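A protein chain is absent from this complex, but the other protein chains hold their places.
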Amino acid sequence: MYVLMDIMVSPGGVGISVSPYVAHCQKIFQEAGLTHKMHGYGTNVEGEWEAVMAAVKRCHEDLHAMGAVRITSHMKLGTRTDKDQTLQDKVDSVNDKM
Amino acid sequence: MYVLMDIMVSPGGVGISVSPYVAHCQKIFQEAGLTHKMHGYGTNVEGEWEAVMAAVKRCHEDLHAMGAVRITSHMKLGTRTDKDQTLQDKVDSVNDKM
Amino acid sequence: MYVLMDIMVSPGGVGISVSPYVAHCQKIFQEAGLTHKMHGYGTNVEGEWEAVMAAVKRCHEDLHAMGAVRITSHMKLGTRTDKDQTLQDKVDSVNDKM
Partner (left out) sequence: MYVLMDIMVSPGGVGISVSPYVAHCQKIFQEAGLTHKMHGYGTNVEGEWEAVMAAVKRCHEDLHAMGAVRITSHMKLGTRTDKDQTLQDKVDSVNDKM
């Protein structure tokens, strides 16, 4: 099952600057070989369900190890059975209508 | 790793009424033995990370099998290392301040 | 336009305990006369669009005044034209299917 995800990871108890923690999760997605693209409010990630979820879990585990005592992730998960579709396909589909 | 989750599952391509699909996911959480409580915009679920994620995956798989060609889930996932906390603890903590 | 909302307000830069801030937003919804119900990952609120949005804005303004230098709110907003529906109607509709 292929999944299109969006994730915003919010570490707590680490002060105001959260960018080092967000950067670490980017590296996890990269090392996992997942297609991923950061935007201003999260990161689009896509791949097989198990691989994507393993990366999310590793992100929580690593950020706790880096000192974040509290982590909240906000995620969107999309699966479909009628056709293959990537996140870029979704963006292209909207651009085609404009 | 214990996780506090909130999930709203949105099946697409099934017409306006989505309640039978949402009800099916409630049964999945119930059968998985997870603490869960529905509200007007989703369901609070808590338990061990692997058990919670397996239930989410089964929810997508089953709803596709029931005819939903497109499913989007919106989730919040919270983990913390400083203390044990349930979703009810969070509600109680706010109520204590009022 | 009647709107069904779910909102989770996350103040940043205030340490680990956010419950006093969440409690303050509950009071704002209460004083605004909006139907509202807290759960483990946010609060369901419903009412006329302008009244609901004014309460959300006041929540951000007041929490900044209370010392939160950074606030992120996660919201769901639902409107429909085919029938009147409350958040309780949505819960009842799912329970009827179980």
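We just call them A, B and C in the order they show up, numbering each chain from 1.
Rule of thumb we're sticking to: a contact is a pair of C-beta atoms (placed from the backbone, for glycine too) under 8 Å apart; a residue touches a chain by one contact, two chains touch by 3 or more.
Everything numeric here is computed off the predicted structure, so don't read it as measured data.
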item: Touching residue (missing chain; options A:Leu4, A:Leu34 or A:Ile71); value: A:Leu4
item: Identified contact with the non-displayed chain, of B:Ser19, B:Thr35 or B:Thr72; value: B:Thr72
item: Residues of chain A in contact with the chain not shown; value: 4-6, 8, 16-17, 19-20, 22-23, 26-27, 37-42, 44, 74, 76, 78, 82, 86-88, 90-91, 93-98
item: Where the missing chain touches chain C, by residue; value: 1, 12-13, 49, 53, 56-57, 60-61, 64, 69-82
item: Residue ranges of chain B at the interface with the undisplayed chain; value: 10, 12-13, 15-16, 69-70, 72, 74
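Quick note on the criterion: only the chains that are shown with their structure count from here on.
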item: Whole-Å gap between the CA centroids of chain A and chain C; value: 25
item: Overlap residues in chain B, where contacts from two or more other chains coincide; value: 74, 76, 78, 82
